[in-house]
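Accompanying notes for the structure given below.
All protein chains but one are shown in place.
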Amino acid sequence: MKNPAKVNEAIRHLKPQAAPFEEEMSLNFGPQHPSTHGVLNFLVVTDGEVMHQALPNIGYLHRGIEKLAEMTPYSGFMPYTDRVDYLAAMFANQVFAMAVESLAEIEVPKRAEYLRVIVCELNRIASHFIATGALALDLGAVTPFVQWLREREFINDIMEALCGARLTYNYMRIGGVSVDMPGDLPDKILRFLDHFEPIIDEYNRLISNNEIFVKRLADVAVISPIDAVNFGLVGPNLRASGIGIDLRKTLGYSVYPDFDFEVPLGKGFRGALGDAYDRYMVRILEMTQSCRIIRQALEKIPGGEYRANVKKKLKVEENEVYSRVESARGEMGVYLISDGTDRPYRLKIKTGSFTAMSIVEKASQGLMVADLIALIGSLDVVAPEVDR
Amino acid sequence: MKPAEVYKLLIDRFGEDLILAYVETRNPYIKINNGYVQAICTFLRYNPSTKFAFLSSISGVDYPQRNEIDIVYHLFSPFLNTLCVLKTSTPRDLPELESLESVWKVANWFEREIYDLLGVRFTGHSNLKRILLPDDWEGHPLRKDYKEKNSYHDMETMRPDPLKVLREKNEKSGKSQ
Amino acid sequence: MKAFADKLFLNIFHIQAADSPYLALWYVLMMFLVSFILLNFAALFAGIASYVERRIAARMQNRIGPNLVGPQGILQWLADGLKMFLKEDLVPQTADKFIFRLAPYFVFAGLFGAFVALPFGYGIVAADLNVGIYYILAITSLVVVGIISGGWSSNSKWALFGALRSAAQIISYEIPTGLSLMLVVMLAGSLSTQSIIESQGGWPWEWFVFHSPFTLAGFFIFFISSLAEGNRVPFDLPEAESELVSGFNTEYSGLRFLIYPMAEWANLWVVGAMVTLTYLGGWQIPGVRLETIPSSVLLFLISITIFFIKTLAVVFIVIQLRWTLPRVRVDQMTLICWTYLVPIALICLIGTMIWMLAFPWKSVFGTAIRILMSTVGGSVMIWCMLRARHNYVIDKDRFEKLKGIPAWYPPWKLP
Partner (left out) sequence: MVSAMETAVNPSVRSAVRKYFKNIYQLFYSILEGMAVTFSYLFRRPITIQYPYKLDKPMDEIIPDRFRGILGVDLRYCIACRLCQTTCPIACIAIDLERNPETKERFITRFDIDISKCMFCGLCVEVCSTGTLHHSKIFDGTSRHVENLVLEFVNTPVRPFIKPKSIEDIPVDRSGAITRNKLKDFFDLPKFRLTDEA
C-alpha cells in the first residue's frame, strides 16, 4: 500500500501494539476466500511471503443464538443448537440437553445415553473428515477431501435414516433422544465401520504420509503446551500440544466410563510437539478411537426406554449449571441460568473454535502466507461456532 | 478438592471482605468482590494445591432488577478435576472490572465478547474493541432491555413476515370470511 | 519442412519448386498452413485435455465428471470455451490497462511457439531446427513474462503474489531443466529434436533414460522441473487457488482468462513431448531401423502412434500427480531446486560424461547396465500396479457389503 500511515491506521484498532513497518502491506484474507473455513476475515500484515501477523476479524456469522435462547422455551431451543456448529451438531444438542436435564433433575434412560454416544461419535468422525480433508484441500490436494466427503456421505445417510436430517439433526431431546434407532441401523453402522477402518489406512498412504504434506505441516505453527493452556485451546488442538485432557475421560460424562478407548496425544510425530502435523494426526487417530467406541456401544446398548417423561412445557426452578462435553472441536460448554419460567434466563455457549481463533494472532507471527491456511486448517476453526 | 474446599482455601487466604459467599447451585459458585478478581484468579491458577490452569469461559449475565451485571468465571483444574465458578457483580450503569488478560491470554477474547454484548469495560485490557458486532453498532444486545434498531446503515433489520402479509391481504380481499 | 514443401509442390504442380517464380509465395502459404494446423492441434489438445483431466480426476475421486454436454460430456470443453467467449472482458479500473491486455499474448505466444520445434513422428516436425531444444527452452520462458506482467498489471495484491512467485519459480527451475537437457544433448550430440530421437532406439534399454544411473536421475530432474515450469501441481504456486484465490489470473475474465488455462493444458503436451523425445525414445519403433520407416506408410503411422502413446502416458502421470499431491510451499519450492535438483543435475552431468567415455553406447557392459536398469524401472512400475491392486482389493468386499453393489468398475466403462 502506498501510504504506511494509512495501513497503521487501518490495523490500529485490531492491534495497537503492532510496530509500524515502513514496507508493510496489509492484505485482506477473506471474508470471501477459498480457505477461510466459513466467513472469516484476516488482516494479514506482511511485506512479502512472510507475514508479520494475521489479525482475525470475526463476527460475520454472528446470529445472536444466546439472545434467541432467552426468548425460546427450553424444548424449542434444541433446533437452534444445531446451528452453533453445523459440522458437529450432535454435541451442541447433547450439551444443551445435559444442561437442562441437570437443572430439571431429569434422569436420562440408559438406552438414550448409549444412542447419544453412538451418534456423537459418528458425528465426531464426520467432523474430523471435514477438518482433515479440508486441511489437505487447503494445501492443494483435492482428492483426499473428496474421499473423505464420500465417507462422510455414509455417515450422513446413517443419520438421515436415524433422525431424518443430514446436518442439522435436532436428534436429542431433554430427557433422551427423539426416536429410537430403526432395527437395521446397527448393522448399517457396523458395515460402515468395517469399510471405513481400512480406508483410514489407505488415506494415510494417500496423504498423511506424503512427504510434501508432512513437510508442509511439520514444524509449522508450533503451539507450545504453555501457550495452549494460556490461550485456552481445547480438544484435539490441546491434545496435539501434548496435554491429555479429554472430557470424555476426565469428566466421564454420559456413559463414556463404560468404554475402553485411548486418548491420542500429539508427540511430535514428524516435527516439533504441537505443530500443525500433530494437530492433524491427532484427529486421524481419534477417528479410530471413535470407531472403537461405536463398536462397543453397539455391543453393549441396553433395551428399554429411549426418552424420559418430560413435561411438554418444562419449567425449571431458579438454578444454574455449567455443563460441558467433548465436542469434535474440544470442550463445548453451556452455562445455563434458569429463573423459574419456561425459558432460560441466560444461556452462554462456550465453544472450542472461539478460543482456537484467538491464538491465530500469536501463532501466525512469522509464518508464511501459505502457512496461515495450514494453521487455520489445522486448528479446525468453524466460523459459525466462533461467532454463534 | 471440591468447590467447598476451594471456598475454604480462598476464605483463609483472602478473608471475608474479598470472598463474599458460597452459593449452592448445580455448580456451586463462589461470590467474590469485584475489585480483586485478578488477584484471586492468579492465586487460584498458580497455587500448587489448586492449579486451576484452564479458564473455561467467562460469561456475563444482566440483572436489570438488581441493576447489576454478573460476570461468571469458570475455572477448570485438570489436576483436581474440579470446576470452580467465581461470580462477581458490577453496577449496570458503569460496569467495570479488572481484566484477566495477564492471567490467561484467552481472557482477551472472552472479555471483548462481554464488552461487545453486555458493555462491561475491563480495565487493563490491551484491546477492548467490539469483536462480534460491527464497531459502530449501538447498544449491547445481551442486556435485557436491548431493543434492536429498525435499520442499520439503511439496511432493514427485519423482513416483513409473509404470514402477516398474507393475512392482511386476505382480509383486504375478504377471503377469510 | 522445406523439403516437405518442395516435395509437395513437385507432386501438385509437377515442377521443381526452386524453378517456380512463386516459390516465396508457396513457402509463405505453407507456413500459414502449418501454423494453422499447429495452433489448432494445440488448442484442440488443450480443450480435450481439460475434459479428459476432469474425467480422470473425477474417477480418482469416486465421481463421474462432466457428462452432460454431448455424449459422455465430450463437448464440455467446447461449452466452457464458448462460455468464456461470451463473458464480459473486465479490466479492473486501477489496472495498467495496456499491459493487462497484452499479458495473455505473451503466454499464448510462449507456449504455442514451442510446438514449432516439437516432433510428432518420423520426419513430422514443423521446423527441424538445429537448435530445437534451445529454441523450446527460450520460447517457453516467454510465458513467465506474460504471467508477471499480467499479475503485476492487474493491481491486485493476490495477483502480484502469484506473479512474483512465478518469477522466482521459473528463474530457479530454468537451471535444472537446462542442465538435465544437457545430458541428452551430450549423448545425442545434437540440439535438434529429431536427431536426439534418432540417436536413441526403440527398446526401453535403448532409451536415454536407462543409459546410466545418472541419466535416470536426470530424467526425474527434467520431469520435476518441467512440472515446475508448467505450473503444475505440486508446483502450482503462482495460481494456488487455496492460498492466492487464483494467483496471477485473479482479475482476468472472459477470453483473456481463457488463454491462461488453455496455455496450461497445451503445456501438458509440451511437457509430455519433451520428456518423450529427450529421454523416452520418442517415436522410435522397437526393432525397426530408421531407414525402413520412410518406405512404409504403416511404419510411419506406427511411429506417430508410439510418440502419441508415450506422450499421453506422460501426460496421464502429470494429471495423476496433480490429483494426488499437495502443493509445496514457496520456500520449499526454491529449496528443492537449489539443494536437490541443481547439485544432482551437475553431478549427473559430470557422471554422464565419465560414463560415456568409460562405457560407450555399444559396449557390452553399457548394454548390460541399460538392460538391468530398464528391468528395474519395469519392476518399479509393476510394484506400483501391485500396490494399486492391494488398495483396491482391501476395500472391495467391504464396499460391496456396504453398498450392495460390486465395487469393480473398469475405467473404460462409463456410467
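Letters are used for the chains, namely A, B and C, taken in the order the chains are written, and counting of residues starts over at 1 for each.
One rule holds in what follows: a contact is a pair of C-beta atoms (placed from the backbone, for glycine too) under 8 Å apart; a residue touches a chain by one contact, two chains touch by 3 or more.
Since this is a predicted model, take the numbers as computed values, not measurements.
Engineer: Give the labels of the shown chains that the missing chain contacts, considering the complete complex.
Structural biologist: Across the whole assembly, the hidden chain touches A, B, C.
Engineer: Give the residue, chosen from B:A4, B:A21 or B:V165, that touches the chain omitted from the document.
Structural biologist: B:V165
Engineer: In the full complex, which of C:N231, C:T250, C:Q332 or C:S374 touches the chain missing from this view?
Structural biologist: C:Q332
Engineer: With the full complex in mind, choose from C:L321, C:L349 or C:I371 the residue touching the hidden chain.
Structural biologist: If we include the chain that is not displayed, C:L321 is the one touching it.
Engineer: Specify the residue from the set C:R59, C:R101 or C:K401 that touches the hidden chain.
Structural biologist: C:R59
Engineer: Contact with the hidden chain only, please: which chain A residues?
Structural biologist: 72-73, 75-80, 82, 143, 150, 153, 157, 160-165, 168, 170, 178-179, 182, 202, 205-207, 209-212, 215, 218-219, 271, 312, 368
Engineer: Identify the residues of chain B touching the omitted chain, counting contacts across the whole complex.
Structural biologist: 160-163, 165-167, 169-170, 176
Engineer: Can you list where chain C touches the absent chain?
Structural biologist: Contacting residues on chain C, toward the hidden partner: 56, 58-64, 67-68, 320-321, 323-325, 331-332, 335, 339-340, 380, 383-385, 387-392, 395, 399, 403, 405-411, 415.
By definition in this document, only the chains that are shown with their structure count from here on.
Engineer: Does the chain-touch network form a line, ring, star, complete graph or other?
Structural biologist: Shape = line; chains linked end to end, path left open.
Engineer: When the centre of a chain is set as the mean of its C-alpha atoms, what distance in Å lies between chain A and chain C?
Structural biologist: Between these chains, centre-to-centre, one finds 43 Å.
Engineer: What's the distance between the Cα centroids of chain B and chain C, rounded to whole Å?
Structural biologist: About 61 Å, centre to centre.
Engineer: Go ahead and note the Å separation of the Cα centroids belonging to chain A and chain B.
Structural biologist: 22
Engineer: Which residues of chain B are in contact with two or more other chains?
Structural biologist: Not one residue in chain B touches at least two other chains.
Engineer: For the complex, which residues does chain A have touching chain C?
Structural biologist: 25, 27, 33-35, 49, 136-143, 146-147, 150, 154, 191-192, 194-195, 198-199, 201-202, 205-207, 210, 212-213, 215-216, 368-371, 373
Engineer: Under the definition above, what is the set of chain C residues touching chain A in their complex?
Structural biologist: 57, 60-63, 157-158, 161, 165, 233-234, 236, 240-245, 323-332, 391, 394-395, 398-399, 401-402
Engineer: Touching chain B in the complex: which residues of chain A?
Structural biologist: It comes out as residues 13-17, 58-59, 62, 64, 66-67, 70, 102-103, 227, 229-232, 243, 245, 250-251, 319-322, 324, 331, 333, 335, 337, 345-346, 348, 350, 354-355, 357-358, 362, 387.
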